[in-house]
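As you look at this complex, bear in mind that one protein chain is not there, while each of the others sits in place.
Labels for the chains are A and B, by order of writing; each one numbers its residues from 1.
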Amino acid sequence: MTSLFIKSIKFLVGGGFILVLLIALAGSVWGVINEPAAETAEHAMHKHPKELKLASDGPLGKFDLRQLQRGFLVYKEVCAACHSLNLVSFRNLKDLGYTDPEVKKIAKDWAVKQPVFDEKGGTWGERDNVPSDRFPKVYYPGTGTPPDLSLITKARHDGAAYVHSLLTGYNEKPSAEALKHFPEFAKTPDGMHFNPYFANLNIAMPPPLTQDGQVQYSDGTRATVDQMSTDVAAFLVWTAEPTLQTRRTAGWAVLAFLIVLGFLTYGAYRSVWAGVKH
Amino acid sequence: MSFPWAKHYEPKNPVMQWVDSRLPLPRFVYNAVGAGYPVPRNLNYWWNFGVLAGVALVCQLITGIVLAMHFHSSAAGAFDSVNVGIMRDVNAGWFLRFAHANGASMFFVVIYIHMFRGLYYGSYKAPREMVWLLGVVIFLLLMATAFMGYVLPWGQMSFWGAQVITGFFSAIPVVGDWVRVWLLGGYAPDDAALNRFFSLHYLLPFVIAGAVILHIWALHIPGSSNPTGVEVKGEQDTVPFHPYYTAKDGLGVVVFLILFSVLIFFAPDYLGHPDNYIPANPLSTPAHIVPEWYFWPFYAILRAFTADFILPAKLWGVLAMFGSILLLFFLPWLDKSPVRSGSYRPMYKVAFWVLVADVLVLGYCGGSPAEPLYVILSQIAAAYYFAHFLIIVPIISHLETPKPLPGSITEAVLAKTGA
Partner (left out) sequence: MAIKADLAGPENPRRRDYLQYAAVSVAAVGAGVVVFPLVNSMNPSADVLAQSSTEVDLSKIEPGQAIKTSFRKQPLFVRNLTPKEIAEADAVPVSALRDPQTLEQRTAKGHTNWLITLGVCTHLGCVPLGAGEGENRGPFGGYFCPCHGSAYDTAGRIRQGPAPKNLEVPKYNINGAIAVVG
């Protein structure tokens, strides 16, 4: 009797889980039939980023240093007022082609100072930045929390394209079709702005790039809104991974070595097993 | 093991003679992986994956130990120590981090193939049940190690993954909440949890290494199985491990390294989740919490249980998720067919491939949002998973008429290659 019970445990356990799953399945199917999930506003109106081509794309991509410098300028003049870049150090700017004295000056002149704690007074003071400092954190008092931009292109799906689309997407209002289903989107809440590229559709950030020439490029490139958005996106790809190019160069070297080794190992394998039936 | 024709270790080198007579490690190596270990001659490439798992373990140990020299295991310091210190400032730190993160994925790819090989060829059957049991233990340890490792960078997914997984324990009746708080050392993942996960994440791989030694030792008693499932009958069925399988495994390792390098150097974030590049925020839940891809099938099983039935749905989900792995322990006793290899078991072969498809479907659902379509799919797929192991395979093992087996490995090889 017990042996029969032990033999049938597997059927009981299996049957038990399957039974509960079938009950759950019935519930799910019933739910889909009776109360089909209504389409959400996000699903209807959210847009995936437009394609963005950058010099750093692809396994053979290289950073365009002039573009990175332009992008840094856009960050400095437009974004840095609200967005931190705390994971980047001033000395990293040498990667962009700036000289040591230039980097020193950028750091010293940086508007947000480095916080310093006064042990004697028990208070916080500030000092000028030096190249070895990280970009100091920016604290934004208004609505919303502007995210730190150092890793933004890695922290969002299709990050660089997302940044570019977001910055240029403020003009894209909800379609008439969508407004029929979601009439509440005809008027954006106060302090918010409609942007179909933002996951939640209404973003607290006002359009930061509103007109051409907002930033003065020194290399002659026309500073259209699209250009500035592209440049800052390229810059943020660099801030997210400054070692990107090194990684790919090392990768080609490693792959070349491994492919050669692969041929040698295959040859060795064949020679070891030559004539041995298997 | 008892292969009377196995070569004996006879060192010619005087240094090796001196060492071996005082500490028999050289002969131990010779008998384990050298010319002193006979292995069936007909192993196919599916047999490479055990060694590859060992290689993955070594890679993780080395990169992990070096990473631990730079990691700060505090809630305030962890994210920056990884994303500023290691990724930007430490020499070759980016390589160490990407190698370690993608090494975990490679480890699971290899382990899943290794396990499915075991399922297809009946490697879990007598006399190798212990090898299989130890393997399931290693798998559980690996899952724990990987889970804790993912928490360490303290990104959004790290934090919320920890929150969800430790939340399972509160489903245990009566003591659930107390167990959860005890595990975390607090009421939510914070410094206490992070620090202890770091300690255990460093420890467990060495426990895994110990279990692997036992796993290989248990294997070497009967020796390796082979694609026909017919046991070794004589010397002509085998070749010495060295140089035949050292060469073949060497080739396998190079192919493994090529795939590994493509990931590290050209697609290091592909298998990861962007949300983990956002610092952990206990006040903001990500839109879709998902674990890493290798946990997706189990996540799908967990989320498939949406109905209360005597027990709450959440508890069913947790029981089923753990049950789906624990049932593997019983496999040698669930599948009573005397025939090992799926090559000679037509019904089992079909069930096997349906299982593979089923696990892939579960994986796909696990990585998707909990929308009705995916929930329904995972309910069906989870039902098949339990049916497969607990009902279908036992029944097949009684009903099936296997194909005629070859008399020996040699016979099978000669039939294939022409005498």
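Just so it is clear, contacts are C-beta pairs under 8 Å (C-beta built on N, C-alpha and C of every residue); 3 or more make two chains touch, one makes a residue touch a chain.
None of the values given here were measured: they were computed from a predicted structure.
Touch with the chain that is not drawn comes from one residue among B:93, B:189 or B:291, which is B:93.
Among B:70, B:196 or B:349, only B:70 touches the chain that is left out of the view. Looking at chain A, the residues touching the absent chain are 89, 91, 131-132, 257-258, 260-261, 264-265, 267-268, 271-272, 274-277. In the full complex, chain B touches the hidden chain at residues 41, 62, 66, 69-70, 84-85, 88-93, 95-96, 235-236, 239, 243, 247, 250, 254, 410, 413-414, 419.
The working rule: only the chains that are shown with their structure count from here on.
Computed centre separation for the pair chain A/chain B is 31 angstrom, with centres defined by C-alpha atoms. In the complex of the two chains, the chain B residues touching chain A come out as 41-43, 80, 83-84, 87-88, 94-95, 98, 239, 243-244, 247-248, 250-251, 254-255, 257-258, 261-262, 264-266, 268-269, 274-275, 277-278, 287, 304-307, 309, 313, 316, 320, 323, 327, 330, 334, 371-372, 375-376, 379-380, 382-383, 386-387, 389-391, 394, 413-414, 417.
Within the complex formed with chain B, the chain A residues making contact are 10-11, 13-15, 17-25, 27-29, 31-32, 37, 59, 87, 89, 92, 134, 147, 150-151, 154-157, 159, 199, 240-243, 246-248, 250-252, 254-255, 258-259, 261-262, 265-266, 268-269, 272-273, 276-278.
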